[in-house]
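All protein chains of the complex are present and in place, except for one that has been dropped.
For chain A:
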Amino acid sequence: MTVAPISDGRVRTGRIRTNGLAVGALAFVALVVLAVALAPVLSPYGVNKQDLVRALEGPSASHVLGTDSLGRDVLSRLLWGGQPTLLGVLVALIVFVVVGVVLGVLAGTLGGWFDALVSGIADILMSLPGVVLIFAVLAIFNQELTPAMIALGLLGSGSLIRVVRATVIGVREELFVSAAIVSGLGPVRLMARHILPATFAPVIIQASLFAGAALAVQSGLGFLSLGVHPPDPTWGSIVGEAAANLAKAPWLLFVSGGTITLVSLALALVGDGLRDVSAARRRSDGGARTPVRPVAATRPAGAPAQEGVVLSVQQLEISFGERVVVRGVSFDLRPGEILGLVGESGSGKTISTLATLGLLPANASITGGRILIGSDDVTGADDRGFEGIRGRRVGLISQEPMVALDPLFTVGSQLMEVLRYSTSLPASQRRGRAIELLTRVHLPDPAGVLRKFPHELSGGMAQRVAIAVALAGDPELLIADEPTTALDVTVQAGILDLLRELRAERNLAVLFVTHDLAVVADICDRVIVMQNGAIVESGSAEELFANPQAAYTRELLASTPSLVRAS
């Protein structure tokens, strides 16, 4: 039995080690804490021992980090000053962890009104302007630092309560699913063996981030000389003293502030590193890569573009890195022709069509062959190369009409935007043209549709809008990538009718990509069957259905019941 959040919780040192930077940072924090704890032993001079003759000196053999305005050794003061500073952080951290874990675990396990109450408290804590309340606490307690640090821990714990609660609820759900509770684990052992370990990683992450924030607040207070008992230093108060000698000894400012910055940077690195590790573990399901087979990219001298061919793909080869996913694909498309590109998912049909418009994903590239649109070679062209082609000569309709339009803009705004870039229509005529386009794709109330947002359209309507968008620049070629797959059968028929009409009306060429042979039989003149990135069979639609040659085609046909019945 494996339960993801539980194994997630076992992110221990072995896992942390995978992130070298985080380990280094953790070691650095530990070293600083140790050095500060050993200040009485390590510091070369007394914390307040003055030597006015040697005031404001730079680093030297006797004073490694120089001296301050009273000639005190800066290294010694940093070591001693670290004690109240880090103690303050520790107090805040303990309160933060105890409150966060206890309330979070209880809320997550008990549920009900208690959960609601704790979540409400967490919400309030998270929306309080925390630091100013700490000043209020300092004022009330006459600048005693400990109450202020307790307050800091309390005020910060809202986020931890939430994280722990969510983790606990996640584990409990997993446990119920896997029936670990039924197997006889008592509540105490359940808590000790499953629930608490699961909170381990998120608590450490939150704690290290919070420790950085607490250090910033603590040293900020010291800088303002709040909660400081001069002449005893804190890290913040040393920055304050350095600020008073800004012009004479800028060096001091860098040493003191640099110490704070380095420690809080290290804490952030620990938190970040752990978060990356635990996120990577959640993501690490599957992802096994197919062994790579390097293939020399062969670029055969392509045949010259034939007269009257809208799209010519010649010996196309596409690779993801070293892995070839499409090879040797060739076909031509003439005006008024509907060519079906058929195959199961992963056969390379979609990737081949995207390549013709230069829309390959960033990690894929054309490694062989040519693509001609009309007589223009667009093989591997960039956005500039496709200017005047996308929209104006080739349109694209994609699979999911509901996500094919920007959800945050109206249909009208997007259609008119496309008209702006794919036609030379003046702005004043774009609205009229948009209405014409929507009317052309048989949308009722086109003016009303213009004002609608994509989520207010049905799937069929959205696909008609998408077709209108593709037609805006009056292209001669339409690439339809599974345009009916996401639609109901009745809506499908309507869209196919529309495509047939458009073909007849504008002598439009259509490259129709689909896995649905029934649709192919309905609309295509010619068909290409693809499998594993290569063409296995091509011919006229009638030929293919009457007399399939390739075994794969026969399989495909057999798996389409409506066609089996028809034949």
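A few notes on this one:
Note that in this section a contact is a pair of C-beta atoms (placed from the backbone, for glycine too) under 8 Å apart; a residue touches a chain by one contact, two chains touch by 3 or more; residues count from 1.
The working rule: contacts and distances are computed from a predicted model.
Look at the chain that isn't drawn here: its UniProt entry, checked against "Sulfite reductase", "V-type ATP synthase beta chain", "FAD-dependent oxidoreductase" or "ABC transporter permease", names it "ABC transporter permease".
Checked against the hidden chain, the listed residues A:414, A:484, A:514 or A:531 yield one contact partner: A:414. The omitted chain makes contact with just one of the residues A:131, A:169 or A:518: A:131. The missing chain, though absent from the display, is touched by one residue of A:261, A:315 or A:365; that residue is A:261. In the complete complex, the residue from A:422, A:538 or A:553 that touches the missing chain is A:422.
On the side of chain A, touch with the chain left out of the figure occurs at residues 120, 123-124, 127-133, 135-143, 212, 216, 219-220, 223-226, 239, 242-243, 246-247, 250, 253-254, 257, 260-261, 264-265, 267-269, 272, 357, 359, 383, 387, 390-392, 394-396, 398-400, 403-409, 414, 417-418, 421-422, 453, 455-456, 466, 469-470, 472-473, 479.
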